[in-house]
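Just dropping this structure here.
Removed from the display is one protein chain of the complex; every other protein chain stays in position.
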Amino acid sequence: MKKNKDPVYYGDYLGLDKLLSAQQPVSPQYGPEAHDETLFIIVHQAYELWFKQMIHELRSVLGIFREEHVADERLMTIVHRLKRMVTIQELLNQQINVMETMTAQDFLEFRDYLVPASGFQSIQFKEIEISLGVKRDKRIAFDQASFYNRINASDRAYLGSLEAQPDLFERVDAWLARMPFLQQDDFTFWEHYKNAIDQQLQHDEDIVRANSLLSDEEIAAELEELASTRENFSALFDSEKYQAMQDDGRVRLSQRAMQAALFIHLYSEEPVFNLPYQVLNALSDIDKNLTIWRYRHAMMVQRMLGSKIGTGGSSGHEYLKRTTEKNRIFADFMNLATYLLPKASLPPLPASVRASLRRGG
Amino acid sequence: MKKNKDPVYYGDYLGLDKLLSAQQPVSPQYGPEAHDETLFIIVHQAYELWFKQMIHELRSVLGIFREEHVADERLMTIVHRLKRMVTIQELLNQQINVMETMTAQDFLEFRDYLVPASGFQSIQFKEIEISLGVKRDKRIAFDQASFYNRINASDRAYLGSLEAQPDLFERVDAWLARMPFLQQDDFTFWEHYKNAIDQQLQHDEDIVRANSLLSDEEIAAELEELASTRENFSALFDSEKYQAMQDDGRVRLSQRAMQAALFIHLYSEEPVFNLPYQVLNALSDIDKNLTIWRYRHAMMVQRMLGSKIGTGGSSGHEYLKRTTEKNRIFADFMNLATYLLPKASLPPLPASVRASLRRGG
Amino acid sequence: MKKNKDPVYYGDYLGLDKLLSAQQPVSPQYGPEAHDETLFIIVHQAYELWFKQMIHELRSVLGIFREEHVADERLMTIVHRLKRMVTIQELLNQQINVMETMTAQDFLEFRDYLVPASGFQSIQFKEIEISLGVKRDKRIAFDQASFYNRINASDRAYLGSLEAQPDLFERVDAWLARMPFLQQDDFTFWEHYKNAIDQQLQHDEDIVRANSLLSDEEIAAELEELASTRENFSALFDSEKYQAMQDDGRVRLSQRAMQAALFIHLYSEEPVFNLPYQVLNALSDIDKNLTIWRYRHAMMVQRMLGSKIGTGGSSGHEYLKRTTEKNRIFADFMNLATYLLPKASLPPLPASVRASLRRGG
Partner (left out) sequence: MKKNKDPVYYGDYLGLDKLLSAQQPVSPQYGPEAHDETLFIIVHQAYELWFKQMIHELRSVLGIFREEHVADERLMTIVHRLKRMVTIQELLNQQINVMETMTAQDFLEFRDYLVPASGFQSIQFKEIEISLGVKRDKRIAFDQASFYNRINASDRAYLGSLEAQPDLFERVDAWLARMPFLQQDDFTFWEHYKNAIDQQLQHDEDIVRANSLLSDEEIAAELEELASTRENFSALFDSEKYQAMQDDGRVRLSQRAMQAALFIHLYSEEPVFNLPYQVLNALSDIDKNLTIWRYRHAMMVQRMLGSKIGTGGSSGHEYLKRTTEKNRIFADFMNLATYLLPKASLPPLPASVRASLRRGG
């Protein structure tokens, strides 16, 4: 390692002259400074610093996923960085507690001076959403109409170019879809698996019918749910049915990617699937933590504003609540549990698969 | 203090013979014991221990609120115990992380042996809900139909008797409604306040119209929201309109209680309102944490079961998500922010009020 | 509220041009950029933002404590802001988890380029320590020698001027010492209290002697501890003995302040003492959280560096561990539990005290 060129000092290294001169409350222009305005500024600035870090990790993960073949060393790096993002998200969720130390009354002392600024204008937050895979056509109407109203042309262009690039969902879908074991003309395995699932669902049906604690209406509802599960399951292997599920938004992954994800979950205890399984888990955790953040943030906004307009001119919490569920990205992974089998029923992993993954998957 | 009668030993004192013999997995009846069944049992047992503690604190708080006049010493005790409940809830929410260390696959190894047991049968959890104020007629249909199907007659009777008693919501409503300052024939204050609010809402309307970043549709939506706020606000002082809001579930507090809660929030910085304000805050926190728990729990169930039936014969996560918002108890407090005024616009606290509270409120 | 002068935009309001251009890794000067250097920078920058917020709250609390008489409204503000500091500290302690996602190996990729920068050069952190009350003469030798070596003349002068001002410990000591009830010539109360304590300590001694599970050595050790407690207790009321305890660092509060703090704890359930008690509790929590942070930080440094030199040229973790206990500020409050009495033994609160506090304490 080369000797460092010049001595490095803490304050310079961290750009503290910039960082610590960036807090410019506006309330003093109108009267005595509102004490809590500094908190409001610093909470948002801390969020923006962490957003920058999330983007730094995301970009590196997206870069690795671009590779035609993602070797195990690279998968280890992906898992490591996705897990770091999860750890940061846990901090960001707890950070809401700090904002909650500000009362609605104290916010009212300077809120009106901030119009029309709003968290909706955080370019980095939108970058994170876009890069993860919140699709524009899936955004709720409010966002589609307003998305570009609030930001300048340069930012608009930047986000537009981001949306044109493959996002993490797409990269992961492609990576799953090209998993070597799917190039097998080995339908015997899938037949074996389908039979095992059919038996499992029949077993579930027997359980429902035999459940003495359920009312007739409940039994009917359960059987309807099971029928729906059977349908969804058969769609896993029927291209037309699967396309229909994609068209009405019930699934998002491509069919091949869904089969691969299912396969990885079924055989998650096989060492060759250890790293892919950890990747899918980390993505589910990121999705979960982002959803929790949206929900907690919506509740905090509600307590801060009641039903009044947010500074950005929208009823903050209603908007945030509507986006909480609609902006899920990796929900398909969460639903895979529907299609698992007890280990005893699981067909043995085809030897050809184990070999192909050792060669390089 | 009297000298203790007999030496007390740790294991006896904590009833460890009972506590640590209460873990009886059922999987061994069917084959090798499922390793994760112990975790499943202990997580639920830990929840039940904490539910018992929550009930212990709730009962004592309910007892204090029964008093005709709740003196400051007693309010301090209430605040202390409500805050303890909030601290326990934070632990219970984090406890979900421990359950999440079990994979859906590992759960599948013993799930079917547990039928029809389900968290829906936790009597203590229902006791907490009922005692806080989750009203039976407000429960979703599923609960109303199934509530008594799954529990035995003795538990049914117990919960029925609980539902017949005043819950915490009702006690708090009554306590707020009898706050002395409302017995004032001092409508000058409310007139002054109404005018200030009208000005505030007009100001908000000006902000919306002047917001260059909003589209016409957005402006229209905002103005509609403001009109709705004006309506709700006027209902605060109009018995008929207020009753209508109660009838269609937009508010839950009685009109007098709502006015008192509003008053306390407006003057939260007055020392005489310090303790009442902390009570309302703690109740909001309890409601918030319970809501977060429901949401996180629903997500965990979804990941564990997919869309399949839970052990209790219902599609666990869908049920839980529907109850997340519908079972809010103290949501009215969160909406009070709609009716706040900046301090400069706030009418001075009537002297008669300060005096009446000193005498004893 | 005046209408705001100009529209305020999110990015401008938060100074994002400055904030997000302050991340300048140095590793690119030597080769490919070390991926984790950005994390290292952003973690420290986030800490510095929160340090700024802590200082903002600290300064306001110090300002209020300067007043000759701190009215209840002001005490409420103090408690609110101290509790906010506690909430921020909880976030800062959890933030260590984020740094811990960096491996020692990955740190090694750019560590040497940062020499001699070090967290020891954080001026804001030192400001927090000084303002809370970490006294220079109590700092360990390493700090005394090196304190001014690493920082420039301007920062040196600034911290020097801070040290010359009363810190929070001193302000709190003075506030406690001037509590009106101590101006009572009412020694009957203290006599009553001393007798009750003597009885309590005798009772504790009986318990020790009667404890069949203790060995003779243990009993001897316990009795020695009790004798020491008796000594410390009598020193509470004997100026010479108390001075001796201060001289050898066993207590830090002035005698009058210690008596007031004790009084507040004894009667913490009296409404007149509610706010003072919450102040002391918040200060203990701040001290506790800072101590936990030092400890966790030391462990993290050890894992990151082993026993090697930190970037600032000192064996980081050894230093940090030595400062963990030595830099306690409000430890006296934690030790008050030694002098409590069961409620039944507590002398009734003198009427004169209650009256004097109502008049204004």
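Annotations
Every chain is named by a letter (A, B and C) in the order it is written, and numbering of its residues begins at 1.
One rule holds in what follows: a contact is a pair of C-beta atoms (placed from the backbone, for glycine too) under 8 Å apart; a residue touches a chain by one contact, two chains touch by 3 or more.
This is a predicted model, so every value here is computed, not measured.
Contact with the chain that does not appear here is found for just one residue of B:Leu20, B:Ala157, B:Ala227 or B:Ala355, B:Leu20.
Contact with the chain not shown here comes from a single listed residue; of A:Glu33, A:Asp72 or A:Glu205, that residue is A:Asp72. Touching residues on chain C toward the chain that is not drawn are 103-105, 108-109, 112, 115-116, 142, 145-146, 149-150, 203-204, 207-208, 211-215, 217-218, 221-222, 225-226, 228-229, 232, 265-266, 268-269, 284, 288, 291-292, 295-296, 299, 302-309, 312-315, 334-343.
Counting the whole complex, the residues of chain B in touch with the unshown chain are 1-5, 7-11, 13-16, 18-24, 26, 29-30, 35, 38-39, 41-42, 44-46, 48-50, 52-53, 56, 60, 80, 83-84, 87-88, 90-91, 94-95, 97-98, 101, 112-119, 121-124. Mapped onto chain A, contacts with the missing chain fall at residues 1, 3, 7, 72-73, 76-77, 203, 206-207, 212-213, 269-271, 274-275, 342, 344-345.
One rule holds in what follows: only the chains that are shown with their structure count from here on.
Although chain B and chain C share one sequence, what matters here is the overlap of their interface residues, and that overlap exceeds half of the numbers used. The rotation relating chain A to chain B, fitted on Cα atoms, comes to 180°, given as a multiple of 5. Set against the Cα centre of chain C, the chain with the most distant centre is A.
Centre-to-centre spacing of chain A and chain C amounts to 39 Å, using the average Cα coordinate of each chain. Distance between chain A and chain B, defined via averaged C-alpha coordinates, is recorded as 29 Å.
Of all residues in chain A, those touching 2 or more other chains are 112, 115-116, listed in ascending order.
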